[in-house]
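Starting off with a structure, shown below.
Yeah, one chain of the complex is gone here, protein chain that is, but the others are all in their spots.
Presenting subunit A:
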Amino acid sequence: MESVALIINLAYVLAAGLFILGLKLLSHPLTARKGNMVSAVGMLVAVVVTLLDHQIISYHWILLGFAIGGAYGAWKAKSVEMTQMPEMVSLFNGYGGLASLLLGWATVSQLSTVGFSGATSFVLITVILTLLIGGVTFSGSVIAWGKLSGRMNAKAVIFTGLRELSVLHLVGFFVVGYLFVTDPMNPVWLYATIALALSFGILATISIGGADMPVVIALLNSYSGVAASAAGLAVGNTILIVTGLLVGASGLILTNIMCKAMNRSLMNVLLSGFAKPVEAAEKIEGEVKIMPAQDAFYVLEAAQAVLVIPGYGMAVAQAQHAVRELQTLLEENGCTVEYAIHPVAGRMPGHMNVLLAEADVPYDQLCEMDDVNPRMENYDVAIVIGANDVVNPAAKEMKGSPIYGMPVIEAYRAKTVFVLKRSANAGFAGVDNPLFFKDNTRMVLGDAKDTINTIIREFGDD
């Protein structure tokens, strides 16, 4: 039996190596696809070698579970629209959390059949951690999924006593956790832990608004890894510990990048529901200048350099293919086209990049904010499609604004700005946008896709 254990552990080392290599390759667009494959091979090695374990005596339950999960996962992966990626990643975070929670529960149920002999407090504490993190990840992800997919109101839900309730939960964790570790035979503490974790996940996510979703998804992504890692500690499996933490670290880095892009701390985002709404200190004075799509065409026809700034509205209008078509026409007309993508544009990290990649826009034409801002004056036209807060000059100019201090794409410094927008209302954060009132701004109202298609038709008639 010794040699079997050795082979399994050596294979786990190999698998961990493949995961690490895979993540490394994933950090460049040219090698990313290969990196994903390498990581999948690592997973295959880990799974196959685990199945060789002589303690596994029956395979039909495993096959049943794998067949159901695998078929559903494959169907989801094939059928999901690129615009729906945030919901899908969110849902998958939730499945990961629930899997860890169930594994923690299975560990308890297995130990209870032998009267918890050999269950050290280290094992019991890590089981508690698995249940807590897994439960919070699961219910939090379900709420995030509901908000992102429009099944729930995306606005932050606040009610009196929310803060007190959250504090009660935290105290509850310690009390119930202590009771479970000292008296594991009583299943009440197990169920109470699970219930507390699930309800805390809901409380923590429901109070966060839609514009902060990139932070929430990244954080839940991190949690799903940490939950797997905690489960690994509970069942004493090193590959779970290492791999779970790789995911945990990656999610945390993304969370940090998203927070920096909004100039806010993580605590500020997580507790945003508790903050009092800020009254704008200054009133924006001026007149919005509206321009029909046909007139926008004449300006674009004469332009030499165009910058496209997409936001969540482009995803909602499914306008990415029309944008790509417009890009081709402009380029044939001798104009250069570039895209400026804010780190928190859309509802998840990198959301816009994937949509534009789907529409065949080469990734080397997608620029980051710090790259385009210094040369903003060189663009004849900046087209803002369904973005609002990420181009809001209030972040620079108005001290009283809730988004003051957030780094933004300084579209207002381009020679002309077109804002494609459904209506002239405030954006997701409910913040007025002085960009709409600038002298060089023209609002093109209507569905973004229809507007762009109108411009494309004008090119055709020429």
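Brief remarks follow.
The criterion applied here is as follows: contacts are C-beta pairs under 8 Å (C-beta built on N, C-alpha and C of every residue); 3 or more make two chains touch, one makes a residue touch a chain; residues count from 1.
Rule of thumb we're sticking to: contacts and distances are computed from a predicted model.
For the chain that does not appear here, its UniProt entry gives the protein name "proton-translocating NAD(P)(+) transhydrogenase", which is one of "proton-translocating NAD(P)(+) transhydrogenase", "4Fe-4S dicluster domain-containing protein", "Sugar ABC transporter ATP-binding protein" or "Putative hemin transport system permease protein HrtB". Screening A:Val157, A:Met348, A:Val372 or A:Ala394 against the full complex identifies A:Met348 as the residue touching the chain left out. Summary of contacts with the chain left out: across A:Gln55, A:Thr160 or A:Ser423, the touching residue is A:Gln55. Here one chain is not drawn; of A:Phe19, A:Trp145, A:Tyr379 or A:Phe436, the residue touching it is A:Phe19. Residues of subunit A in contact with the chain left out of this view: 19-20, 22-24, 26-30, 32-33, 35-37, 39-40, 43, 46-47, 50-51, 53, 55-59, 61-62, 64-66, 68-70, 72-74, 76-78, 80, 82, 85, 88-89, 92-93, 95-96, 98-100, 102-103, 105-107, 109-110, 113, 122, 217-218, 221, 224-225, 227-229, 231-233, 235-254, 257, 341, 343, 348-351, 353-354, 357-358, 360, 362-366, 368.
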